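First the structure, in the form of structure tokens, and then the observations on it.
Note that one protein chain of the assembly has been removed; the remaining protein chains are unaltered in position.
Moving on to chain A:
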Amino acid sequence: MSGHAGESFAELPVAPKPPLRRFHQARWDEPIIFEQSRPGRRGIAVPAAGVPAVELPASVRRAEPPKLPEMSQLHVLRHYVRLSQENLGVDQAIAVGQGTCTMKYSPKVNDRFVNDPKVAELHPLQPDDTVQGVLEVYWRLEKILAEISGMHRVSLQPASGSAAIYANIAMIRAYHASRGEGRQRDQVITTMFSHPSNAACAKTAGYEVITLMPDENGYPDIEALRAAVGPRTAALMITNPEDTGIFNPRIEEFVSLVHGAGGLACYDQANANGILGITRAADAGFDLCHFNLHKTFSTPHACGGPAGGASGVSERLAPFLPGPTVEFDGSRYHLDADRPQSVGKMRPFLGVTPNVVRAYAWVMALGAEGLREVAETAVLNNNYLMHKILSIPGASAPWGEKRLEQVRYSWQGLFEETGVHSEEIGVRAADFGVHYWTSHHPYLVPEPFTLEPTESYSKEDLDEYAAILAHVADEARRDPEHVKGAPYNQTVHKIDQTSLDDPKQWSPTWRAYTRKHLA
């Protein structure tokens, strides 16, 4: 077969395929929305009042119309569709590169349930007997999460994982106050590899924060814990497995040390995906725990939310749960706001209902056996990917090879050899259509990168991801400047970060930008 004008084309079948997938991110050179405005256009009509207008006093009337863009409907839609194309979601990409965030498939059917008017058009203050369906979903998911964690009760009110961490610290504070120890217990102990929100929420709630560093094996230092606990200890807030992917086998000892000093133990289960049905917070003696519905229970990350959180507590903490709670009398569900020791409201109304519905549907599609399959596959995928990554020269994983569902790796070897930083590897990897994350600060693991494959990805996906990193590492050796010059296949080119930290130049809105740079 040949083309026009004597050009030759490859013969069918077109094989072999290129060694790496060829990728190019959409590039629309899409102007900022304000640049597309033309006075007089509009994107939607609103109903005219049809009743007499109200004259506003000058003190409250807006003097000038807001300088919003003026566009027709198609052009608003087209603008946002183009922007969506310049974005990678789980639906397009192998999303194993955002460790600690458990990126997984969000089943499409679950979106249908939440877009149905039977969820989308419910008002949160309707009479209980007109929302029996959604209350039953709350009640059932609460019971399911109680079984998964072993906890006595669960609240689905928190808006996210970090909001649940905050709800837990609020309950810890209320518990100690109820026993007359509120002032005395003013310290919270956490670990360096627990999510920053554990430390930050405790501080916001008024606590002094003590951070345990890892010992030579990567475990939180138990001697440091022994030295830290005492009559001032309000709680231990700990993630297990930590963000390194390391499971602390002495976790029960940690809990009993804290209990011995009169403190509470609070389990951050953001990394629960690899232990569903394997081990439970209550079995290690924890008093409180939380889950992220948007990680472990598959609700979509949505560019950074809406998220969804769940706080689980043991029986002695149950009186302090946020209100209202969902109760069932054997035939009807109702909301109970009459809870005198409750910490009160954590957010408006009952919770992020669309994500509660999605999480419930996800668990119902899997059941006990399916959840265990999720955990086992996540751990198998992680160990398989680790095996492939550690075979790339220059990559390492500090503290041995025992990991559950994720690994914090290091490119320190490659960096010493080539001068290429982990962050630069990540930017170059994006040229092949994947996302990659280093870690939270501070970089205790030098030149870090954190991968968490979850159960959603196939062996072929993991092979492809590892091949991309191997290719980029090889490039770093052959031509480090090429890697440092990335990206090449993205919507935009290398960004000059300097203005973002300079108060004179930073432009957090178009309004600030036009004033500072275009005036």
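Some points to look at:
Heads up, the rule we're going with is that a residue touches a chain if its C-beta (ideal position, glycine included) is under 8 Å from a C-beta of that chain, and two chains touch if they have at least 3 such contacts; residues count from 1.
In the analysis below, contacts and distances are computed from a predicted model.
Its UniProt record calls the unshown chain "Glycine dehydrogenase subunit 1", which is the correct pick from "Glycine dehydrogenase subunit 1", "NAD(P)H oxidoreductase", "sulfate adenylyltransferase" or "SMR family transporter".
Screening A:231, A:344 or A:393 for touch with the missing chain picks out A:344.
From the options A:42, A:179, A:226 or A:316, the residue with contact to the unseen chain in the full assembly is A:42.
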